[in-house]
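Note that this complex is displayed minus one protein chain, with the remaining chains in position.
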Amino acid sequence: MTERAQGSRRFLRKLSQTAGLPPGTLVHIGEKKVEHPRISGIVYDADRVFEQDIKEVSEIRVLLAQPGVKWIDIDGVHELTILEKLGEEFKLHPLILEDIANTEQRTKLEDYGDVLYVVTRWFELEKASGRILSDQISLILGRDFVVSFSEKEADEFASVRQRIREGKGRVRSMGADYLLYRLLDSIVDNYYIILEPLGERMDDLETRLLEDASPKILPEIFDIKRELLFLRKSVWPMREILSSLERGESPLISAETRVFLRDAYDHTIHVMETIDIFRDMESGSVETYLSSLSYRQNEVMRMLTIIATFFLPLTFLAGVWGMNFVTMPELKWPFGYALAWGVMLVIAAGMVVYFRKKKWL
Amino acid sequence: MTERAQGSRRFLRKLSQTAGLPPGTLVHIGEKKVEHPRISGIVYDADRVFEQDIKEVSEIRVLLAQPGVKWIDIDGVHELTILEKLGEEFKLHPLILEDIANTEQRTKLEDYGDVLYVVTRWFELEKASGRILSDQISLILGRDFVVSFSEKEADEFASVRQRIREGKGRVRSMGADYLLYRLLDSIVDNYYIILEPLGERMDDLETRLLEDASPKILPEIFDIKRELLFLRKSVWPMREILSSLERGESPLISAETRVFLRDAYDHTIHVMETIDIFRDMESGSVETYLSSLSYRQNEVMRMLTIIATFFLPLTFLAGVWGMNFVTMPELKWPFGYALAWGVMLVIAAGMVVYFRKKKWL
Amino acid sequence: MTERAQGSRRFLRKLSQTAGLPPGTLVHIGEKKVEHPRISGIVYDADRVFEQDIKEVSEIRVLLAQPGVKWIDIDGVHELTILEKLGEEFKLHPLILEDIANTEQRTKLEDYGDVLYVVTRWFELEKASGRILSDQISLILGRDFVVSFSEKEADEFASVRQRIREGKGRVRSMGADYLLYRLLDSIVDNYYIILEPLGERMDDLETRLLEDASPKILPEIFDIKRELLFLRKSVWPMREILSSLERGESPLISAETRVFLRDAYDHTIHVMETIDIFRDMESGSVETYLSSLSYRQNEVMRMLTIIATFFLPLTFLAGVWGMNFVTMPELKWPFGYALAWGVMLVIAAGMVVYFRKKKWL
Amino acid sequence: MTERAQGSRRFLRKLSQTAGLPPGTLVHIGEKKVEHPRISGIVYDADRVFEQDIKEVSEIRVLLAQPGVKWIDIDGVHELTILEKLGEEFKLHPLILEDIANTEQRTKLEDYGDVLYVVTRWFELEKASGRILSDQISLILGRDFVVSFSEKEADEFASVRQRIREGKGRVRSMGADYLLYRLLDSIVDNYYIILEPLGERMDDLETRLLEDASPKILPEIFDIKRELLFLRKSVWPMREILSSLERGESPLISAETRVFLRDAYDHTIHVMETIDIFRDMESGSVETYLSSLSYRQNEVMRMLTIIATFFLPLTFLAGVWGMNFVTMPELKWPFGYALAWGVMLVIAAGMVVYFRKKKWL
Partner (left out) sequence: MTERAQGSRRFLRKLSQTAGLPPGTLVHIGEKKVEHPRISGIVYDADRVFEQDIKEVSEIRVLLAQPGVKWIDIDGVHELTILEKLGEEFKLHPLILEDIANTEQRTKLEDYGDVLYVVTRWFELEKASGRILSDQISLILGRDFVVSFSEKEADEFASVRQRIREGKGRVRSMGADYLLYRLLDSIVDNYYIILEPLGERMDDLETRLLEDASPKILPEIFDIKRELLFLRKSVWPMREILSSLERGESPLISAETRVFLRDAYDHTIHVMETIDIFRDMESGSVETYLSSLSYRQNEVMRMLTIIATFFLPLTFLAGVWGMNFVTMPELKWPFGYALAWGVMLVIAAGMVVYFRKKKWL
């Protein structure tokens, strides 16, 4: 119970942490999810790929000087000195740095002219509780580079990295904007992956629903509904971001990449629709649960009524013939007792016929 | 139960299949619904019709060189080499080919300048389960040709083909854009055809609803509601496509055809409205079901109360006269027993009058 | 039940009739509601009125040649040869003729440049079933003529005709656009007339609702809700038509007439609002019904509980004193029996006091 | 019941009265709420005020010739000859006169170039029934005059008149547009005044709700919800009117007055919000009512179950020892009877303990 009862705190905990903090100071907000930030660089063009683990931020300058698309990936955003150095290296607006460090941003796209800044979330399902956890992902697109920040070392973009290494698909022959698209596409694909266990929980709940009407089921349904609502609110701005990128408002996005962004946009719509259908399914589950409660009660009531209707008249008769009146002629009839049983059996048989007719039996 | 409990998987199964796949690689996603793709061509103008079964994709070139409107119909999209050859023949953008092969597209219209690409779905009702199944239909409109792709051999467009052969109606005297309209119109008509068995299931359910309040009915209602929601989400973008074609944004659509597209648009609106009314009817069914549960319970309760109210006082009296007190004068009265029955009958009659007054009997 | 259970078929029957039919062929869809079409003409200006029953379509040519506003009214749209001749006479686009003959159109306005074509529906309440029936009305406005088509002979526009004859009001001194307005206004007024019996049925249902909680009432409420939804969907496009005419997008509508169209537009909004309030009332009725079921059950339960609480203890006591233990001293007390009654009466009185305190009696 | 059951007629009665009536004929629709129309004039500027009771419409001409702002107030709109004369005096469009006489207009603003015509409603609460009654108010703004029409003599604008007389506030030093604003502001203030008794009825109902779950309460709640819906639909167009006046689309409204109109607009929004909160509160009341029914039933059921569970086993035991078997050893034990009581008391005590544990007692 206690865990559930902290439902609201989940949405509020970090909120009040940020409240009252002045804007404009670089400060890390959120949990420290990795010990030391890890920086890795990759430079590629159609012909070659070069990867490097970066120990000192200053090494990046060498990397950036090379031709080809550069992708710098930083895992861990809590060391502010590193963030500040990166900011200098890439000439980032201080507000971008603050947003990267404050890991409670809503998904948004900001156009700073020379760079595009996208901040969004990567979802993961906590197996034990079924809760959806999320990490903040920040993506910066420059003319020929992409910088990606995530809160911990889980390599969300492993498949993209792999394809760059292997030179499969288009990624090697296209620009940094296409790389940004591929990263965003991974995030959208991740929505599907997070929906799948949710769907399984829903199916599982629905099976239990009609078997066991325990009142603990309803809060579980509402938990899922809430996760879906939370997810919906998170996916919605991604839709806007992709639509705005696709409309080609920034010169950093080439026409060629836009067609692909439209594809990712379509996927996001698809995710939204699936979430809506899931929410609708859960609303149906609530009603099914309530009606199954009603139905059970009906069954129990019918049982009770049948029993009472059957035995109350018979018990009454037994009571009558148990009375102590001096003159009760039937008591002395030779077959009085047999007759009594006969009367009672006839009544009982009549009841059974009646209940059958009423379809209660 | 198990079948129902996989409700969510139905929407998710294919989703996670596509997730993680890189864009830009031609890959078939979906079931293989036909053994070998079948290609057929038809060339027509006001005066003549020529049909041909195409074995080799290269034969298409000869067909395209002829005057008149060309319609190439491909059943089966899983053989990628064929798709690639078709792509070369018609000079299609690689993204079109990918969308054709990935049979999980949302309904959409894409304008590639020289061709219009429409991808949508053809619905079919699986008789046994009452599920709505769907195949992907891709339509490509060029200046003087239409290419149509479907996942299997079911000839969705048989009636159009027939009319071209017979030269009935306008189709022979108009261009490829009118042919596209006729194909889209078949798809919209198909919505009506899919709604009809759904409506029958609804009527059937409603009849059962008031007769038998089994808790299995509610999930069935929600099944239908979900199918309707799913259908609504699919029809909605068709409305947008027809509206956009009708506004004449593409030079491939002639003014003459636009008036007809407006007609198809009106039909789509009609389908949407019918779906909305159906959804409203199902919501009503849920409430009817719940209230019929309540009503039944009321009836059962009333029965129980009548029986108890009738027999409890009588049984009490019988119990009183069955007590073993030494001095109970009435027991020795000559007509004591008759009197006892009299008292009990009077009470019983009073009960009946009371219940009648309360309209319980 | 069977009648209700065909609720969905009502919306679908004609739908599937039209599905699969090729556009562009003149074909009558719908019931044949009149034996032979009847055509009547009326020519008027400020000074004179001339009426004529038209046997042959060609007679219309003479009529049209006269000065003044011409109104041709056709009852019955199933004879296609007549439609075709009229089409030639008025030079109508073939699509207009098809829409006139296919009596399943949604309400819409189409601007063909030289003529405006409005298709809408005239509602009637079928007394017996309480169903709203509807006929299709087609109106064509030319420079100096109006052609009106209805499916049967019921003269929907009798009052307009009467005023033209009598020369009352403005109609005689204004143009054909004002005549169109008057016809549309009759249709909007008809909405009010159809709402009145619906309102009466609602009031009637509400009275029965609290008296008799039969489960047949709920489907009746949903019937009305469905009729209202159906009506709403039909009135909505009329609002758009009037708004579009009033904005003066067509040169056929004079500025003077526009002010009147705004009036009709206001009435349509009023109808929409009334429908919304009615729908809200019916939703309230559903909840009232459900709660009255609950309340009744409460009453029945209370009755049962009172009876059981009253007699179970007394019956127990009677049972105790009916036991056959050899040594039960009270049985031999001279006033034992009287005492037993005394005890039982005291308990009964205590119960009454208790129930009074609980406000159950 | 009968009164409630006429709920729908309230919205329909007048509707069908107007239906079928031709536009363009001056005819009074509505009740005659005052015997004779009363006309009063007031002329003012910063320095002086002059008031006059007008017997003959022609006297108005003299008044209008004077310098300063003129306000003509007419109570009673059923005498058409007076309306016609006023129309001539102020050169009003015939449609304005018709709208004034037909007291069933929706709130609207019409711009006739030289005059602005506002028609709206003044609400009053009928104490006895709690119904909201309304009168139509028509306001005409000219360059230097305002004409106001109301259906009866209740001086809705008494406070404005008083302030003009006393020269308080800005009204005397500003133009006719400011006077119009002041009149509209009185109407908006009136919304607050009408909401107050509604709010009291709501509070009153809520208090009764949990005390007494009579099924008569629910229809009362729905009555209030309907009044609120009705009010909402009436206030909504006032919002539009004020917004449109404030945007300064008419040259009759000075920039100075616009700031004040924005204020009135804000108040209207506030009223809308309060209505929304009230509607939300009533929805909550419905659920509270339904749950209190459920809760009561639970209580009654628990009572019944406790009684039955308590006495059924004891009665059974008494029945057993009342059996007439020849050999029932315990019956002959010296302390058999005492033992029987002992057993029964132990069982009873066990029950009490059990119920306590279940928190039923």
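Should a chain be cited, it is by its letter among A, B, C and D, assigned in written order, with residues numbered from 1 in that chain.
Operating definition for what follows: contacts are C-beta pairs under 8 Å (C-beta built on N, C-alpha and C of every residue); 3 or more make two chains touch, one makes a residue touch a chain.
Treat the numbers as computed from the prediction; the structure is a model and nothing was measured.
Colleague: If you put the missing chain back into the full complex, which of the shown chains would it touch?
Modeller: Those shown chains that the absent chain touches are A, D.
Colleague: Which one, D:Ile132, D:Leu180 or D:Met202, makes contact with the chain that was left out?
Modeller: The missing chain is touched by D:Met202.
Colleague: Using the document's definition of touch, tell me which of A:Val62, A:Val300 or A:Val353 contacts the absent chain.
Modeller: In the full complex, the listed residue that touches the missing chain is A:Val300.
Colleague: Could you pull out which residues of subunit A are in touch with the chain that's been left out?
Modeller: 1-2, 4-9, 11-12, 15-16, 18-20, 22-25, 93, 95, 105-106, 108, 110, 213-215, 218-219, 222, 225-226, 229-230, 233, 286, 289-290, 293-294, 296-297, 300-301, 303-304, 307-308, 310-312, 314-315, 318-319, 321-324, 328, 330-332, 334, 336-337, 340, 344
Colleague: With the missing chain put back, which residues of subunit D would touch it? List them for me.
Modeller: Missing-chain contacts on subunit D: residues 159, 163, 168-171, 182, 185-186, 189-190, 192-193, 195-196, 198-200, 202-204, 206-207, 210, 259-260, 262-263, 266, 269-270, 273-274, 276-278, 280-281, 284, 287-288, 290-292, 294-295, 297-298, 301-302, 304-305, 308-309, 312-313, 315-316, 319-320, 322-328, 360.
What we mean here is this: only the chains that are shown with their structure count from here on.
Colleague: Starting at subunit A, figure out the least number of steps needed to reach subunit D through touching chains.
Modeller: 3
Colleague: Since subunit A and subunit B are copies that touch, just let me know if over half of their interface numbering is common to both, same, or not, different.
Modeller: Mostly different residues: under half of the interface numbers shared.
Colleague: Using mean CA coordinates as chain centres, what's the subunit B-subunit D distance in Å?
Modeller: Whole-Å distance between the two chain centres: 43.
Colleague: Roughly how far is subunit C from subunit D, centre to centre by C-alpha average, rounded to an integer in Å?
Modeller: The computed centroid separation for subunit C versus subunit D comes out at 27 Å.
Colleague: Can you pull out the residues of subunit B that are in contact with at least two other chains?
Modeller: In subunit B, 290, 294, 297, 301, 304, 308, 312, 315, 319, 322-324, 328 touch at least two other chains.
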